[in-house]
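I have a structure here, written as structure tokens, and I will follow up with some questions on it.
A protein chain is absent from this complex, but the other protein chains hold their places.
Letters are used for the chains, namely A, B and C, taken in the order the chains are written, and counting of residues starts over at 1 for each.
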Amino acid sequence: MSKRHVSAIVNGDPVEFLTDPGMTLLDALRDELDLTGSKEGCGSGDCGACSVIVDGRLVCSCLMLAAEAEGRRIETIEGLAHGSELHPLQQKFLEHAALQCGFCTPGVLMASKALLDANPDPSESEVRYWLAGNLCRCTGYDKIIRAVMDAAADMRQARV
Amino acid sequence: MPQFDYLAPSTAEEAARALAITGARALAGGTDLLVQLRAGRIAPAAIVDLKRVPGATGIREESGGFVIGAATSGATIGEHAALVRAWPGVVEAASLIGSTQVQGRATLAGNLCNASPAADSVPALIAARAICVIVGPAGRREATAETIATGPGKTSLAPGEFVLEIRLPKRPARASDAYLRLIPRTEMDIAVVGAGVNLVLDGAGVITDAHVALGAVAPTARLVPEAGAALVGHKLDAAALDRLDAAARAACQPISDKRGTIEYRTKIAGVLARRAAVIAYQRAGGRV
Amino acid sequence: MIAPADARQFTGGPAEFDIEADTVRRLVSELDRRYPGLGDWLDRRMAVAIDGEIHQDAWTSTLAPDSEVYFIPKIGGG
Partner (left out) sequence: MSDVLDRPDTDEGLKVVGTRPIRPDGADKVTGRALFGADLIMPGQLVGKVLRSPHAHARIVSIDAKKARALPGVKAIITGDDFPNLADEFHDGGEAASNLRDLAMNVMARDKALYDGHAVAAVAAISTAIADEALALINVKYEVLPHVIEVEAAMAADAPVLHPHMFTQGLDERPSLPSNIAKKNKLARGDLDAGFAEADVVVEARYETRAVHQGYIEPHACVASWAADGQCNVWSSSQGQFMVRTYCAKVLGLEISNIRVTPAEIGGGFGGKTTVYLEPLALALSRQSGHPVKMVMSREEVFRATGPTSGGVILVKLGAKSDGTLTAADVEMKFQAGAFAGSPVGGASMTALACYDIPNFRITGWDVVTNSPKVAAYRAPGAPISAFGVESAMDELARKLGIDPIELREKNGVKNGTKASYGPTFANIGYLETLAAIKNCAQYSEPLGPNQGRGVAAGFWFNVGGESTAAVHINEDGTAVVVTGNPDIGGSRASMAMMAAEVLGVSVEQVRPMVADTASIGFSMLTGGSRTTFATGMAVVQAAEKIVAELKRRAALIWDVPADQVSWANGAAICQDEAKGAAKPLTLAGLAAQSARTGGPISAQVSLNAQGAGPGFGVHVCDVEIDPETGHVTVLRYTAAQDVGKAIHPSYVEGQIQGGVAQGVGWALNEEYIFDRDGKMENAGFLDYRVPVASDLPMIGAILIEVANPRHPYGAKGVGEVPIVPPLAAVANAVSAAIGVRMRDLPLSPPKIRAALDAKAG
């Protein structure tokens, strides 16, 4: 089976890479593009540690073939900050100690960004159900939810 | 990771030809297919991505009903205001499939053709009397949702056939539907039991048409005619609900597995059928 | 000084003793003298609690004249 050429936009930059047909988008990001921020926690779409945003849609990159990325716009954790200026979500996660080991954090941050893009003023329950696909075993979620809602408030403020 | 060809046809006919290759599998959202692929449960010779086939994605209103591209993601379905108003049950069933991330990919066709007895969208599609437009080497045909799955992981599709669209019929006034499921957590689980109810009421709140479908209580999701019949001609009073509960339980042929026991699933089928009926009845303007 | 019940295999019965020693090191060697093998067995498997404070490895720990010394199984953590 010969490799397949894929070109896509990752974090705003045009990229090209070769994939075996069976390679997932997560494998391509990590092994072909050296973007190791997205993590594999389960490989079956049950933990969310591999969450990225494809054409504005939050998805598990382990449940998407790399070949399907042809021509698509992909956002990963490595593109969330603006240069060395952290995104409000990244800053609030640090301020609220919303991470301990940090393994789930990239996935949680991408999911939170997708949430705030769609819903700038989510309730606690809306945040919890939106993030239900991002497992965290260290924090018990409390500080993650507070950090997301605090960031949402700051971002609404900034828009005024 | 097994090796196979990845094909992304741009016409329905091309897709049908590709799918006719022995060992070819259709890919829409991939949230079931890739899990089975990585677990080595399937080793397809080719994967045929349907998302670039015209009509496979997108939602349009047609002669009062809705036509949903079978490869449309659950997230897109959940955001379609008119569809949500007309078919809240079908939409909530589609939106319960997996996490937000899975919603970004999972599709009605995938959920239907993966043929899991516990598929979330299928009981609602069956209760809605949804029609599947199937394309294959021999052309197009239509089939009701309940005829697609024939057993766990098995479908009635012939080689080369795939579901292109799903049609939901025109809604009369005072009609609505609902879908409920029982899971141990609040998200992320496979349904232990699922129940879809679709009702039409007359001006006085009497049920004139009723369809009830159950998931995870038999080898496939199934329409339960007796349950619907138990409601037609009545208001949604206690007696009607009791009859519905009994009919739902009678239709159960569940298994005991890591998610639930036979006894439990049977009881819960009655509970969810009743609750879904109440929600559908109220959405249709009835007062309980 | 109190040893756990398993110490019976060396002492043939008593598990409580009165011993003159100003460090745990000397206490253990005195025990070993009275009941051969007991000292080494305690060292390998036991932590020491001196007046309520647990010392996982305590040869250097000093003892007051009326210290209460308990030998308890070593504790692992997660």
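General remarks:
Heads up, the rule we're going with is that contacts are C-beta pairs under 8 Å (C-beta built on N, C-alpha and C of every residue); 3 or more make two chains touch, one makes a residue touch a chain.
Every value quoted in this text rests on a predicted model; they were computed, and no experiment measured them.
The absent chain, not drawn in this view, touches the displayed chains A, B, C throughout the complex. Touch with the chain omitted from the figure is made, among B:A20, B:M188 or B:V206, by B:M188.
Summarising the interface, chain C meets the missing chain with residues 2, 4-6, 44-45, 49-58, 61, 68, 70, 72-78.
Within the entire complex, the positions of chain B that touch the omitted partner chain are 1, 3, 39, 182, 184-190, 192, 258-261, 263-264, 267-268, 271. Where chain A meets the chain that is not shown, the touching residues are 20, 22, 30, 35-44, 46-47, 49, 76-78, 80-81, 86, 90, 93-97, 99-106, 109, 124-125, 127-129, 131-146.
Just so it is clear, only the chains that are shown with their structure count from here on.
Centre-to-centre spacing of chain A and chain C amounts to 55 Å, using the average Cα coordinate of each chain. Centre-to-centre separation between chain B and chain C, using Cα means, comes to 69 Å.
In this assembly, the C-alpha centroid of chain A lies 29 Å from the C-alpha centroid of chain B.
In chain C, no residue touches at least two other chains.
Counting partner chains per residue, chain B has no residue touching two or more of them.
Residue ranges on chain B touching chain A, taken from their complex, read 1-6, 8, 27, 29-31, 34-35, 37-39, 47, 49, 51, 73, 75, 98-102, 104-105, 186-188. Interface residues of chain A facing chain B in the complex, by the touch rule stated above, are 1, 4, 20-24, 27, 43-46, 48, 51, 54, 57-60, 62-65, 67-68, 70, 111, 114-115, 129-134.
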